[in-house]
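For this depiction, one protein chain was excluded, whereas all remaining protein chains were kept in their positions.
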Amino acid sequence: MVRHILARVMAAVPTLFLIAAASFFLMRLAPGGPFDAERALAPEIAANLRHIYRLDLPLAQQFWLYLQSLLSGDFGPSFHWRDFTVNELFAKALPISAQLGGEAMALALIVGTALGLVSAIRQTGLVAHLVGAVALLGIIVPPFVVAPLLQLVFGLTLKSLPVGGWNEGAWRNQILPVVTLALPLIAAVARLTRAALIDVLDQPHIRTLRAFGLPAAHIYAHALRAASLPVLSYLGLAAANVLTGSVVVETIFGIPGMGRYFVDAALGRDYTIVMGTVIVIALLVTGFNLLVDLAYAWIDPRVRHE
Amino acid sequence: MDKSAQAILNFRDLNVSYGQNIVVRNVNFALRRGETAAIVGESGSGKTQTILAALRLLPPQAKTTGSIKFEGANLLDLPLPALNRIRGKRIAIIFQEPMSALDPLYPVGAQIGAVLRLQAGLSRRAARERVLELLDLVHIPEPKRRIHAYPHELSGGQRQRVSIAMAIACDPNVLIADEPTTALDVTVAARILDLIAELKQRLGMAMIFISHDLSLVRRFADRIHVMRQGEIVESGSARRITTAPTHAYTRMLLEAEPHPRGEARSFAQAPVILDAKEISVKFRPRGGFFAPSFLMKRDEIKAVDRVTLRLHEGETLGLVGESGSGKSTLARALLKLVPASGMVTFEGRDLTPLSQRALRPLRRSLQLVFQDPFGSLSPRMNVGQIITEGLLVHEPALTRAERDKRAVQALEEVRLHPDLRHRFPHEFSGGQRQRIAIARAMILKPRLVVLDEPTSALDRSVQAEILNLLDQLQAAHGLTYVFISHDLAVIRAVADEIAVMKDGRIIEQGPAREIIEHPRETYTQKLITAAFQAPL
Partner (left out) sequence: MNRPLTIDKAKTDRSLFARIAANPATLASALILGLMALACLIGPILSPHPYDRVYRDYVLIGPSLTAHPDTTEVDAAMSDIARRMRVEIAATQNDGTKLRATLTSDRPIDARALRYFDRSDIFAPAHIVSSEDEGRRLSLEAPLRREVFLFGTDANGRDLLTRILIAGRVSLAVGLLASFVALVIGVTFGAVAGYAGGRVDAVMMRIVEIVYALPFIFLVIVLTMIFGRNFILIFVAIGAVEWLDMARIVRGQTLTLKRRDYVLAAEALGAPARAILWRHIIPNALGPIAASLTLLVPRVILLESFVSFLGLGVQEPLTSWGVLISDGARTIQSAAYLLIFPALFLAVTLGALQILGDGWRGFFETRND
């Protein structure tokens, strides 16, 4: 087991390297530079800026230097917000995005599993149709529609919740963004749970439990354990993206998270922020994949023993 | 004689249907206390559906009418809580496939313990004690260790013992065994049957034993009920049924057991068609692309270990072994379908240095027929396309019309109507699909055909027909067969030479009659005893 983890971690290193390289060179491929958007600068100042930020060095060398700073945990200075380093900006923005994302995932797990369980037990009838409708809504009404509508209803019409802003993490400011983030996740978790449960409930070993007259609660508990695997896979994949902030949600609700920084940075060619975000996401993806693997091993002993 | 007065389980006018499809029709029988009743039938006879109905384990689409009386109450009408007090506690069931019947995510001790705690109300500690007792009762070695084992860590036989332990945990009055040994190897099956007999003796419960094998059940059953297409066609004492059957179907079942050849054939004078020397096939688990291999386990699996064989033209070599013996892998290695070390010579030509491309034209002479008729035909192609696929490779010059003609010939040769070539595999029965698979092989006019358990998935009656067909084809075309099977009865009927495989090696080899009548190795002896145990 430990060997398996080690192997995965070691396999991840070259992958991360390739990701970093891919994003580095892709970004440079795009025409224009980080300082184009600003007021036209005098040539000497422009050249000076380029020198300070080492943009006048050959690309390969720039990459090498960047890698070195990465290994010491330094994401470099921001090109756009020049008083800050990327690390400082992330230190403020990442916790915000992570908090919202984490809450959304927790909500999705609880509500989605419940809905999935209920609609797997009663596969026909009103309940099943309701759950199906909710799951469908989560897919067909995207966040960039839900968010403005929620703002309209709760913020402007009913005036019961703030329209936007972070407000140092006040809980009332978090409700609408978290709900918006959670809806598509709830839909996906409900669908996956339902499908997996129906599949498991059809299996021979569940029939054995029934044949021995064991109570329904016991049977569903067993079934849920087996059914949790595909849901975990999905959440693992979605986690990295949800935790690093949804561009839409942060833009519409005015939340200073990573998503918003990222788009601004990408549009403004702030190389270090873009690279930093990509790497953070890649790290999270690897980390979550590993966590999902561990969860699989914990739940399914056949995986442990292979 | 009022037998029903002593009946513990009484099936009256039981009917089970799915929509228009009636699968159990007017079934009437009574199980007496302490009796062992066997229900025998082929696939589709409704035997499993009948007993599943008793515990209301049928899918929701099933419609059940009639009555199944247990201690005065009709099980079909009982409210669920009352039924649950009977399920597993008074009437218990053992299923056919122990791997899928047990929950793969929980240790076996916990699974048995759950029954004890939830049905018999035992405390955790008491349940654990009882589980150890039960594991001992079913002769599982080192019960204290095995109590924490997961199903996949146990062998097939051990898993079935666990299922049996679970079934007798609450000391039931009735034990239902649904083909408990069909999925097991012959030697293991024999031991499980012994165990069941021993437990029945000790605990005195009544038993319903379901099987497709009449000769198996006659050794221990008191009464036999023969089912066919949902109906009981004959019932009686085991002795009477097996010595003086009245119904034609029962007679057919008894006779369908494969009979050995009258004359032993000898092919020592014939030319050698296939010569295999020191064939070995090894599997190694692969690491991922970037994962360094030193972190991966190094264990190699030797599926085939230095096998040497020699086949003469026209003979049938019977390759016998239990599951995991490597016989299928050996077959694929002989046909160069899996990478193997060693030398294979076919019709004097060394196949070892040949590339896949160079091998291609030779492939028509070396054909393969599989066990699973449901998986060996591509669902999306019609029969004509399936049969003539080989022609596309080996005789590409043929026009569509010519290929069609060959398809017609091939179908006729396997006794199927040529018009069927426009249909799709799912429209045929198992036996018919196997004929199609044979036609697919024969159309290329091969010299050597490897048959990998070709009749193991078929009913006995159909099996006899297929064996017959294979025999005729061999005579007509001078074919050499490598016939692989775990079923010694079949091997005895078809083989001229027998090779016994275990753990990838051939442990004994020789003329068929010799091996059957005078086996030298202990393992071979065990196999033969288990297969041909004389009736009690």
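Letters are used for the chains, namely A and B, taken in the order the chains are written, and counting of residues starts over at 1 for each.
The rule we apply is simple: a contact is a pair of C-beta atoms (placed from the backbone, for glycine too) under 8 Å apart; a residue touches a chain by one contact, two chains touch by 3 or more.
No experiment lies behind these values; they were computed from the predicted model shown.
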- Message: So one chain is hidden, and I want to know which residue out of B:93, B:135, B:437 or B:451 touches that hidden chain in the complete assembly.
- Response: B:437
- Note on the structure: Contact with the hidden chain, among B:14, B:335, B:351 or B:484, goes to B:335
- Of the residues A:97, A:113 or A:151, which one touches the chain left out of the display? A:151
- Residue in contact with the excluded chain [from B:364, B:403, B:421 or B:486]: B:364
- Note on the structure: Out of B:145, B:380 or B:417, only one touches the absent chain, namely B:380
- Contacts from subunit A to the absent chain lie at residues 15, 18-19, 22-23, 26-27, 29-32, 136, 139-142, 144-145, 147-149, 151-152, 156, 207, 241, 244, 247-248, 252, 262-263, 266-267, 269, 274, 277-278, 281-282, 285-286
- Note on the structure: Omitted-chain footprint on subunit B covers residues 18, 21, 23, 43-44, 46, 48-49, 52, 57-59, 286, 288-290, 332, 335, 337, 359-361, 363-364, 366-368, 370, 372, 374-381, 389-390, 392-394, 426-427, 437, 440, 444
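Here, only the chains that are shown with their structure count from here on.
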- Item | Residues of subunit A defined as touching subunit B within the complex | 3, 6-8, 10-11, 13-15, 203-205, 207-215, 218, 222, 225-226, 299-302, 305
- subunit B - residues contacting subunit A, complex: 55, 57, 83-89, 92-93, 95, 97, 100-106, 114-115, 118-119, 150, 152-153, 166, 287-292, 295-297
